[in-house]
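The complex appears here without one of its protein chains, the remainder shown in place.
What follows is subunit A.
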Amino acid sequence: MTVSVETRRSRVTVYAKSTAPSLTPVKPGKTHEFTALDHSMSRHSVHLVCYYRQAPTVTMTALKESLCDVLSYYPAMTGRLVKNEGDGCGEWMVKCNDAGVRMVDARADTTLDEFLATATDEEERQLAYWEDVGSDPYLWSPYCIQFTDFKDGSMAVGISCTHFHADPTCVAVFSRAWSETHRRALVTCPPFFHPWAFYPRKNPVPSSPHLSEKSTIPPPLHPPAMSSVTFAFSASSVRQCLADLQLSNLSPFDALASLLWLQISSYKSASLGTAQLTLAVDCRRRMSAPLPLGFYGNALHFFGVKADLSSGWSHIASELNRHVSGIKEDDVWSSVEWLHERSKEKAFQMYGPELTCIAWDNVPVYNAEFSPGAIPVYVGCRIGNVQGEGLVVIMAGAPGEGEEARTVIVTLPTDLTAQIYRDEAILKYGPKIMFSPNI
């Protein structure tokens, strides 16, 4: 069903493109290899946008200088993709050739507050400029940083990168390191380059029924157009949700993820039965030899949760809770080893075609303070190339809204998005609706 919409002209204009080198040259011959998890994510991209109020030290020129400074710690970011001819495996790896990251300058024809109140999904996407790999990967920058100036002097910093290199946590930790470098403070989570972190164990048990199933699903012939909407739940709304569930030991994630799963599924088909939801959880801290937060690369564990949707919201929520808290390290290793076995084959769609949800609310994202005491007003995160039934990202909410506040970014086929953001059950909790599609 096509809906004719009046598309408003976008207020964001990109006017210049350049490249930022690192301050210190990289030693020639340095390389960075990818793990099996990195290879599996190669079809997607990560986009993180942080919005800042006007401050004397937060200007485009100053930010570009500190970006060059922090890049000295991230030689893998300034490198380029090459095929690893060395040990004959022919896989992609990063040659740290010191080429730098792409920078894009843009301006928005509105003030920050007005933008946050009235911007569409399309306009928010334009704050994180992204170009897919062209004909020559050696000339393509896997990172792109956009600086957008608002009319009132506020600024939005959009960091886009290929999911090959980094997962959302990695990008958030980078923005924090960048802000600490800008303030001339100590970098609390320096990058940890360790591609052997996910090397198969001595006695590997490669098995991932969930991922095997995903890999066999053929890509759709006519993938539907996707659009997104953002729900910003304040702490009181989340507490209300938890109160309504009447179960103890549930986290805000359980409540919100189950609510959205239930509502989205109810729009897809009239009758609800057993359904499966793919969850993606950051497993840096879940390994027995925990990886530091600064671990550079992907550490998202994908697994499936089955629940009977007709049993009601509370049941779904408790099922989610049970599965998330019950993740065993062995499962993580098994799925890593399974991916390692098939790493030579083409990567398949990780976010999709079935409904996926990323549990990202335990990762702090509002700590990138470019000027002392000035945290971002809002932080948004998107994943590129989501297809199929859609993606739900649950991340920490703006600090002003309270500790339990959450921001939920829902990406669905366009006609579903139109329905979900008018959904009564969700609107009952009074979330602020941001970046809705242009309708």
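Keep this in mind: a contact is a pair of C-beta atoms (placed from the backbone, for glycine too) under 8 Å apart; a residue touches a chain by one contact, two chains touch by 3 or more; residues count from 1.
One rule holds for everything that comes next: contacts and distances are computed from a predicted model.
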item	value
Protein name as given in UniProt for the chain not displayed, "3-ketoacyl-CoA synthase", "U3 small nucleolar RNA-associated protein 15 homolog", "Trafficking protein particle complex subunit 2-like protein" or "Thioredoxin, mitochondrial"	"3-ketoacyl-CoA synthase"
Contact partner of the left-out chain, one of A:80, A:284 or A:382	A:80
Residues belonging to subunit A that touch the chain removed from view	16-21, 23-25, 64-65, 68-69, 80, 97-100, 136, 139, 141
